[in-house]
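First up is the structure itself, then whatever we jot down about it.
Here the complex is missing a single protein chain, while all its other protein chains stay put.
Going in written order, the chains are labelled A, B and C, and every chain counts its residues from 1.
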């Protein structure tokens, strides 16, 4: 049931792999961190990382990340006097990267006590974990944990003597699940859960529906700002990046079909069209299809065009969107990849059959060769191209991290009764606040309403500025 | 309180003005239609139009409109067998144009009886009204009604002997208001109200809040499809059209500031940028501002840039967005216009002062001249540029009309209890249906979910395909 | 051989038609200007215009044009001290519009004596001609000349007592032809000819080839700046404008084929794609076709796509690009128009056959109706859409006029022997100077080379900056 642990088997960002990885990899130390005794420079042993001595190197990575996460730094400054998280005891379970470290250290600066573990067995930056451990944050994580290690770390994180968490920050729902199952008393007394992922949010809604959610939970996955950056804006850049890094393909003049014209599809189409590709789309939803028409894309069925395409990109979240039969009909050299939410969009399983030859030509790039010599270029074995083969800009991670921080502050400080035992979206005003904290990166200057104008519009001068159903 | 009657003092579309207007204008007939006795070719006198003899000319206009409204024609065909509006008695109050006639005749084809009046004293196409009257639809409307005529027409429309309306189709809320006040028994027994305009919807929500709405009402203004076409897509085209027709300005290289980056602003910015203008924006909402950044527009305060701008466009819905002080600082030849929801965005009143000279250089174009000779080019006196100086494509009107027709069908056929005495948005499925009916215009081919895929996604194969909060 | 006189049977710009035309048209005066005796306020009668009393109205038009022609005004200022045209006696034959008046008055300000006539029998703005006559420029032109009038005017312009032209500014070659034939002694002694049009330039090259050109001539038609503005940039805007003003068509989602991907086609494609049309192209030249591919347009044969198209636009300069057979296969409502250099691109003649009905629905818009009811929408009867149905921005005309002025100055002041009896392109340095004079309109700031950089690049700091074969 834990298959999603393995979902992100590839590094989240190049930052993760390049300098950090090379440092760690050169280590000859094969001893499991669980079997080692380590102490940081202040004498604490309440952590479990690969090698606490890597702390200095990790600190530099964190400092570099801070430069692009000025929203969190500014949040530290604005809220530092009042310590809005004083008294908060947060257990967290996320990817452990330099960007997460900036978040954790912001929470600490705002008054919180934190204990942290990794939501993925491969994605931990060991030297960042070391830097956090060195400064006294109890971290339990390393790159290459076993499944048993994974749950052991979560347990060590939650089950601390003389310390009981009152808030949960989760990415994927594993921590929440563990607390719910093993420490129901902690679960019941928590002030709130902040959940980041589609999967985790789905689980929370199920718990809520079943009447078993006895804590207010905040779904930060669906906040406007995060959604737009994770999908439209981020994919607009990463589709180009992922394709170039893997195939060096020239975009100009290429015939492309993008399956699905949601936010991800819109981002992909916009970028490829701008670079001179000839793009058509497939859609099931007539509203999105009509948008596609107005944006200048032919709306087709995949079968109508599959023979002519140079590139096939899936962004539907559905399964078997590209079938074996369609793969059979593709032309020689056609590139196939997936930008959607699952790894089932392309029927990759159907390609693992004896009559086809697989040839790995680069990392993440396979040529699947038909008996007549035709090659189809399959990227990342049908997993998410942007996670596998491109990087996520720190700016996008900053938006997510800031959203998480504000959700924690909101839940921790909310007056009794504002939040019931249910799943909530981030209040629009806080969503707007996250956005406003990031405007300085662009030297953008907001206009302020005059009193008269605010009255005329029926708005508070400080927002929220839009009704909840506004579509942006 | 009726000021909005005059709101649309300018023709809605060139179609309205060109052939039709010239025909009507050449008429020497100064007699008020209320004082004339007219009979159509089947002997009916239950109508009041300028001149029923113009029917043939109006019929041609309707036929031309039908060519671009294939969604309604297709609706006629699909629903004709079952006559889903059999028994419906609809009073309608909308602009009376060729496009509306296609709607009315569709409703009749679906089984409804209709009586119709105009929602605006200037916008009626007389020859279209004549064509409707000739085919037996009781129409009460002409171009150039007085305010007294306006209410007389509404009353004649509602108050028909031996006939009591059971549905209301309104645009602006005047008809609804009249029925509510004068014919409360009709109001109470109606099966539903369909309202098209922002103003009318606002009134309905007020009635509902006050507990006085005893009929289910459908807000078709906020349906996704209509919103996108009325705002983003339509403004993307009409900003260019309106500016060219009035000023012949060359877009390339022009420095433009667009105030407000909502759907209207997004449409304007996208078009102008594409034609080579250098565009910056102002915003009060940090989320929209961040979108502006990512879309490649500098976010500024108006005062920072006002001196350099060649074009200033307001799209905020707010008032005094461009002040006299800012108008004073504009450079010679700067063009100022409004694409927003009100005519108060530019402080035009402040320009009507003795030290400034107004020179009308073309219809809808004034040069306002400062004592030092500086000229500011003001379009449509600050009213909506796209209504005043450009045209609305029939396709956009087709989407609105189809939405109205489906809303009427839904309310009329809904099982008891589905709709309470409240204001509803069009069900997403019907919104999707409107979109699907318009896809054929683009030769767009929708993909259908397989059973397996529908199950995997947890969707019905026929939609709706998105949750209500989906942002498109 | 004079057919091109009728070529521009439609007004060149809306400026021409709107205020001016209405004024002139309302005149009841049917007397031919040739039969009238008119005297301007300083007592001169050396001119022939419709009505010199319209001078004041014309002056206002000229003043408005001056606002957008700051390059000429700036040229007046820079060159005024030295009067570089002192001694020049220029006969000119061009469209007579407010913009031309700004040119003529600039030439006068620089020291020239000018006599002027019209190159087109329809395009004269009578009140502008009046304003010029009033200030003492001998003008011979009015709107609606007969062919006999046309040549009479040219002759009056050239054949002035006690005055012999030493320079010719021509647009179309008629003036040049007349002088060559009737006043060979004037022709031989001229310092130079400046020619603006494709036709006129073609004739000059023929004369030169035949060894009969005994005067240096400057081909200003092919200067870089003029070419780009007349074709790429101007068409990018006018294709949208021309289509909207005639048909109110919505661009989004429309399927468009553009025949010919030269500068005009590139402009059309770029604009339509940007507004959401789905554009494909036809080409005969593989290099342009390859550019089309890289710019994201499918390259097709017209027959492959003709059935699906909503819009067919010709930009080839060739004939019978759209044949009757293809017109037969178009779908109902298809719009057909021409942006190319001739009126033969669409085989309009083939549509004037008994089985087809023509219906004029607006000025410049015909519905051609097939026996089965199919309508094809033909614009401007296949003539140039941008001349017929849209306007040319004053900025574009300013570039042309400035180029003409500089060509005259160059030829008049060139040292003996620099120009032989041949046709020359404008020296690149002067082309660059025209461009630089227009940069101030955009608040554009040029970078200057340092001495060291100029040396490194082997360039003069003041230009020219590119070799003659540079493609821009």
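Note that in this section a residue touches a chain if its C-beta (ideal position, glycine included) is under 8 Å from a C-beta of that chain, and two chains touch if they have at least 3 such contacts.
As the structure is a computational prediction, the values presented were derived from the model and not from experiment.
Participant: May I ask which residue of C:291, C:326, C:364 or C:400 touches the chain that does not appear here?
Facilitator: Residue touching the absent chain, from the options given: C:291.
Participant: Which of these, A:67, A:357, A:413 or A:460, touches the one chain of the complex that we don't see?
Facilitator: Considering all chains, including the one not shown, the answer is A:67.
Participant: Thinking of the whole complex, not just what is shown, which of A:92, A:253 or A:340 touches the missing chain?
Facilitator: Touching the chain that is not displayed is residue A:253.
Participant: May I ask which residue of C:42, C:353 or C:447 touches the chain that does not appear here?
Facilitator: C:447
Participant: Touching the hidden chain in the full complex, which residues of chain C are there? Just list them.
Facilitator: 222, 224-225, 227-228, 233, 263, 282-294, 298-302, 304, 317-321, 431-433, 435-436, 438-439, 442, 444-450, 452-453, 456-457, 463, 465-466, 468-469, 471-472
Participant: Touching the hidden chain in the full complex, which residues of chain B are there? Just list them.
Facilitator: Listed in rising order, the touching residues are 252-253, 273, 276-278, 293-298.
Participant: Given the full complex, what residues of chain A touch the hidden partner chain?
Facilitator: With respect to the unshown chain, the touching residues of chain A are 13-15, 18-19, 64, 67-68, 233, 236-237, 240-241, 244-245, 248-253, 255, 271, 274-276, 308, 332-333, 361-362, 375, 390-391, 393-396, 441-443.
FYI, only the chains that are shown with their structure count from here on.
Participant: Can you give the whole-Å distance between the Cα centres of chain A and chain B?
Facilitator: 41
Participant: Multi-chain contacts in chain A: which residues touch at least two other chains?
Facilitator: 293-294, 298
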